[in-house]
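To keep things clear, I will list the structure first and then write my remarks on it.
Presenting subunit A:
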Amino acid sequence: MSSIKIKLKEKDIAQIDEICKSFNNEPGELINVLHKVQTTFGYLPAEVQDVVANKLNMSVAKVYGVVTFYSFFTMIPKGRFPISICTGTACYVRGAEKVLDEFKKQLSIKVGESTPDGKFSLNCLRCVGACGLAPVVQVGEKTYGRVSPDLVKDILKNYE
Partner candidate 1 sequence: MAQQIKMHLLVCGGTGCRASESDQIQASLEHELKVHGLENEAKVVTTGCFGFCEKGPIVKVIPDNTFYVQVKPGDAREIVEEHVIKGRKVERLLYTDPENKEHVADSKHMGFYRKQIRIALRNCGFIDPENVDEYLARDGYQALGKVLSEMTPEDAIKIIKDSGLRGRGGGGFPTGLKWEITRKSVAEKKYVVCNADEGDPGAFMDRSILEGDPHVVLEAMAICGFAIGADAGLIYIRAEYPLAIKRLKIAIDQARNYGLLGNDILGTGFNFDIELRYGAGAFVCGEETALIHSMEGSRGEPTFKPPFPSVEGYLGKPTNVNNVETFANIPPIINKGSEWFAAIGTARAKGTKVFALAGKINNVGLIEVPMGTTLREVIFEIGGGIKDGKKFKAVQTGGPSGGCLTEKHLDIPIEYDTLIAAGSMMGSGGMIVMDEDDCMVSVAKYYLDFTVEESCGKCSPCRIGNKRLHEILETITKGQGTMEDLSKLKNLSHVIKDTSLCGLGQTSPNPVLSTMENFWDEYISHVVDKKCTSGVCKSLMRYVIIPENCIGCMACARNCPVNCITGERKQVHFIDQDTCIKCGTCLEKCKFNAIAII
Partner candidate 2 sequence: MTKIKSLAELKLKKEELEKKLNLREKSNEPDKYIQIKVGMATSGIASGAKVVMDFLIEELNKRGIDAVVTQTGDMGYCYAEPTIEVKRPGEDPIVFGYVDLKKADEIIEKYLKNGELVEGIIPVNYESIDE
């Protein structure tokens, strides 16, 4: 998984340093650190992982091993409006797959990708627990319930 090359600024490194320090530079806190760092940067580019590894005094291979293990962590920047489709069982049996297909079609991207303009990104997630509203789609913080494929266009229109 190679990622887009970025150059970290001094202040970014200072920010990562601060996050690591807030966890006492403890290698056992790696996952908590990565959560915080991802919240700050939006994703976890290789350069950021390198700094984290350095600060926590662990191998960057291990950091990468952890990043690639957990689906919550991403090395690809999310779109400005990240779209997440719940593919939990409740949503699945109520047609989440068709909704997902429609999003793919409308946006012409695959799961895990972002639109070329960086506006939308598409991801699946497992059960947000709003099974009463199945199928559920989240766009950023906003949750849409009982989404059917023909509603997809309308949802996307909200972000024009």
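The candidate set was assembled so that all candidates are chains of the complex that A comes from, given by their letters.
The rule we apply is simple: a contact is a pair of C-beta atoms (placed from the backbone, for glycine too) under 8 Å apart; a residue touches a chain by one contact, two chains touch by 3 or more; residues count from 1.
None of the values given here were measured: they were computed from a predicted structure.
Set subunit A beside the options 1 or 2, and in this complex the one it touches turns out to be 1. For subunit A in complex with candidate 1, the residues that touch the partner chain are 26-32, 34-35, 62, 65-66, 69-73, 87-90, 92-94, 125-134, 136, 143, 145.
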